[in-house]
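Notes follow the structure.
Here the complex is missing a single protein chain, while all its other protein chains stay put.
So, chain A:
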Amino acid sequence: MIERLQELEAEGLAAVRASENKKSLEQVRVQFLGKKGAITEVLRGMGQLSKEERPTVGQKANEVRESIQTAIAEKTRVFEEEELEQRLEKEEIDVTLPGRPVQQGSTHPLTAVVEEIEDIFIGLGFSITEGPEVELDYFNFEMINLPPNHPARDMQDSFYISEDTLLRTQTSPVQARTLQKHQGKGPVRIICPGKVYRRDEDDATHSHQFMQIEGLYVDQNVRMSDLKGIFDTFVKQYFGEDREIRLRPSFFPFTEPSAEIDVTCGICAGEGCRICKFSGWIEVLGSGMVHPRVLELNGFDPEVYSGFAFGMGVERFAMLKYGIDDIRHFYTNDTRFLSQFQHL
């Protein structure tokens, strides 16, 4: 019987090898291992064997059964793998087709500039302070050393809505308001962003509405060298580590001494090009030491306190930073323009 079992094993394994699919493999299983299969058949004849022979034959029969079972299992796995492969092949897609779009909006470039500048100054210990867009003449002009009939009021023709109120021409009134709120006690460190309005005809470089960021630092013993230090830090953070600043004497009614701050041109790295009118420098903001009269008008003792103030045009910063050539783009809201600032 042992021989018969050995024969069956060889036949069974050969049949497993020869089977071509799951179905024929199942036939092999039934043929050899099924209830009426060949091995069961052999085992039925065990009764005729002697007591001593039975365990040996039984063991052999089990070995053969396991051997064939293992072969079938392996073959089944091969078939399943093949099947899976075939199925996955059918599931292939064109990975180069566009993906399902995720909606993405965009930040307005002016907002982006304001927020970036706010964040830099927050890092330098400044707070963000805001004020009304329709201002009292008192705060917009008088409190920053521009009394009625001051010739500098000519520089900024304004939209009045009554004798005493107007659309603010600068965010400086927020400085006056903040100083008065501090009641003569420093330090005051603020950034005032916001919309301002002047009677300019809209064209590529002028807008009757635009945005400004002004800042004020008042404390004891604030020096002009501190103004340079703060702006050196700011400019390097905003425009890049390789940028330098220079100060040029200028005039503002609310500061003395006053200075324009230039930054090395980013296009030519200071070599001179059309953008910087071949000077290597680009004017970015106005600044100066707070005029003692302004301190006094707003309740600070100029003998004890000093400070610096500065102002910058947000549109100008955006135009410089992104190379925008027409200020009207900011207010037209063409989606092709807005979409370009998606990654900000």
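Rule of thumb we're sticking to: a residue touches a chain if its C-beta (ideal position, glycine included) is under 8 Å from a C-beta of that chain, and two chains touch if they have at least 3 such contacts; residues count from 1.
Methods note: contacts and distances are computed from a predicted model.
Asker: The hidden chain: which UniProt name fits, "Maltose/maltodextrin import ATP-binding protein MalK", "Phenylalanine--tRNA ligase beta subunit", "Acyl-CoA dehydrogenase family protein" or "Raffinose/stachyose/melibiose transport system permease protein"?
Answerer: "Phenylalanine--tRNA ligase beta subunit"
Asker: Decide which residue listed in A:6, A:21, A:86 or A:127 touches the omitted chain of the complex.
Answerer: The missing chain is touched by A:127.
Asker: Have a look at A:192, A:216, A:263 or A:289 and name the one touching the chain we're not showing.
Answerer: Of all options in A:192, A:216, A:263 or A:289, contact with the hidden chain holds for A:289.
Asker: Among A:32, A:217 or A:238, exactly one should touch the missing chain; which is it?
Answerer: A:217
Asker: Which chain A residues touch the hidden chain?
Answerer: So the residues of chain A touching the missing chain come out as 97-98, 100-101, 103-108, 110-111, 115, 118, 121-128, 130, 132-136, 149, 151-152, 154-155, 159-165, 167, 186-187, 189, 195, 197, 199, 201, 208-209, 217, 219-226, 228-230, 232-233, 246-251, 256-259, 277, 289, 291-292, 306, 330-336, 338-339.
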